[in-house]
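Of the protein chains in this complex, one is absent; all others appear in place.
Which chain is which? They are A and B, in the order written, and residues in each are numbered from 1.
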Amino acid sequence: MPVTSAENTFSAYRSSRFHFLERLKSGWLVYRENLLGRIGLVLLACFACMAAGSFIPPLIDPIYHPMSGVDPLISYSTGPSLRHWLGTDFIGRDIFSQLLTGARIAFIVGVSSAFMSIVVGTIVGMVAGYAGGTTDTILMRAADVVMVMPTLLVILILAALFGQLSIWIIVLLIALFRWPAVARVIRSQTLSLKRRPFVDAARVTGASCFRIIFRHIMPNVLPLALLYMTFRVTSAILIEAALAFLGFGDPGTVSWGMMLQWVWKTGHMFQAPYWLLPPGICISLITLSFYMVGRAMDEVLDPRLRKEKALE
Amino acid sequence: MNRSAHPVVRIDRLSKIYRPKRTLGSSHSSHPVIALNQVSLDIERGEIFGLVGGSGSGKTTLGRLLVKLEKSDGGKIYLSENDTTRIRGQALKAFRAKVQMIFQDPYQSLNPQLTIFDTVSEPLIIHKTSSRSTRIKKVRKVLTTVGFSPAEDYFSRYPHELSGGQRQRVAIARAIVLNPEFIVADEPTSMLDATNSFQIFNILSDLRKKQRVTFLFITHSLAAANFLCDRIGVIYHGNLVEKGPARQIIRHPAHPYTKALLDALPSYCQDPACTFHNTLLESPRDLPGSSHYCPFFTLCREADPYQCASETPNMIHLSATHSAACFKAG
Partner (left out) sequence: MTLLDVSNLSIGYRLRDRLIKAVDSVSFSLEPGKTLGFVGESGSGKTTIGMSLLRLLPENASVLSGSIRFEGRDVYSLSDESLRAIRWKKIAMIFQAAMNALNPVQRINEQVAEALLIHHPKMSKRDALARTAQLFESVGIPENRHADYPHQYSGGMKQRAIIAMALICQPLLLIADEPTTALDVIVQGQILKVIRAIQQEMAIAMIFISHDISVVADVCHDIAVMYGGRIIEAGQRSEILETPAHPYTRMLLASNLTLSDHSFDMPTVHQSRKANIRHLGSTKENDMCPFVCHCRQITDHCQATPQKWMVLSSSHRVFCNNIAGDLTK
């Protein structure tokens, strides 16, 4: 049985039992050539190390606990020293260990709310796109309504009404407000997939709508959903930081936004750069690196963005 | 064969009209397309019925109506004498197990994310026919039937690792795994080269012989239909213009459009015993003013300027099995 002959003859044809790994590998080969993607990945790795390392300082000495660990010798903000690498905050807590914990919180907030909004967005998008008609109209109008609501403002109002929100409520709220954009993209992708003959073929074999959506369409939109997840992470982190900075964060967690708010509220904004700058820089860098990773993944997923290298 | 005693499929005056959706900024003011106009057909058990026609003549539309991918705008379809026009729910699912379709484009009709095994075993899962071990056995059997040996080698491959011909054979395997009664094959070889399509034809004809599967074989080439089919129907702009036994249609075509289709084949495909009919006008003539006319009037060299321009021809029986919709036939 002929394989396209040039391939056949020149051994391009490999029967691979590890299709997924194979694709991952070739995707990685493309990704690797993207400078931005590499930088983003290195940065993310650093932040991941920070998040993982955030458990260590409190184990060394309880005074390094980011929330409750107050240095008995210090009761005001001090600059960097050997004992406190980045100094202490206004009641003598270690800024470095707060920074590490902030990384963990950023990951938790970013990834979990992005994950939730992706799940909701993907399901809504697939159902709307595949079902069409009234279902489509209703779901998309709902998405429009949510989309035009200013996330930050609504959460602020909710926080003002119900008092302090816990970090998980915030995560949930962010997720609830950020799915419509995902749903739109997934819907349009589904609309074009729906016309592909393989979906017709599945219908002819008697597959139910449920099966078509989850077995046939989902695997094909999943890469796109993952791509969107990296962008969602960015926006979730930013929203949480803004909330915390404005004083509506969860007072029981140490996030970077929270640290900024403490700097601001205690009037150290211009006196303590050692306290202000690290969380500020971290927020910018982590959002930037997620964005860069997203861009590079974009190129992996969309071959039209690629440049094949010319033969010399 | 006892004619029309028990046709597997009976199509009774089936019509389909595509009404354009009004969209902003669509350039040509579009009017409804009559894709099928009152088509009636019987397909006997165990035969391969060839549906032949040019591009846009409504062949795919008929196929999609038959497998209920599309709703008809009038007319009825009977499967083993049961009206299938309005079935839904469990009845539709049972129908799906009996009627299958092979699509035109093997590069598009397989889900790129599913392995060959997953693709072929899916109908079995949907129709809950068997346990996993019998599924494996069945999949192995159908893959062998369509010429994959050893079948296990292909279980975990993905479509992109197969050639066009192999993919089309996987699509056939998926269609026959439930032992359907009736399969619509929509130009199953139009994307394949001659050697590949020849294999596909052999597989279809084997299936007919060994498992008595009935086929509607859609093609635009009378040469392919001649090779594979028992009977042929010729369709032009949604109208069935001629039907009859394959040999009869090739040797003694009655409708000028059928003759034009025969003429159009490259000379290397022609049968030296056949004559050149020359029924096609070089440039189309204007539509007649009346609302009834022969659909082929504009391109027919033999058209009568009065009768053909003022009446729509009905099917005329030329023999017990052969009929054509042309005033000049017979």
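The rule is simple: a residue touches a chain if its C-beta (ideal position, glycine included) is under 8 Å from a C-beta of that chain, and two chains touch if they have at least 3 such contacts.
These numbers come from a predicted model, not from an experiment.
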(request) Could you tell me which of B:I11, B:I126, B:L262 or B:C300 touches the chain that is not displayed? (result) B:L262
(request) Kindly state which of the options B:Y78, B:F95 or B:F227 is in contact with the chain not pictured. (result) B:F227
(request) State which residues belonging to chain A touch the missing partner chain. (result) 1-2, 4-13, 26, 29-30, 308-311
(message) If the hidden chain were put back, which residues of chain B would touch it?
(response) 27-28, 54-55, 147, 149, 164, 193-199, 201-202, 220-224, 226-227, 247, 250, 260-274, 280, 282-283
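Here is the rule we use: only the chains that are shown with their structure count from here on.
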(request) Report the inter-chain centroid distance for chain A and chain B in whole angstrom, where each centroid is the mean of the CA atoms. (result) 50
(request) Could you please specify the touching residues of chain A with respect to chain B in the complex? (result) 1-4, 13-17, 19, 196-198, 200-208, 211, 215-216, 219-220
(request) Quick one: which bits of chain B touch chain A in the complex? Just the residue numbers, please. (result) 64, 67, 69, 92-93, 96-97, 99-101, 103-105, 108-115, 122-123, 126-127, 147, 153, 156-158, 161-166, 171, 174, 178, 195-196, 199
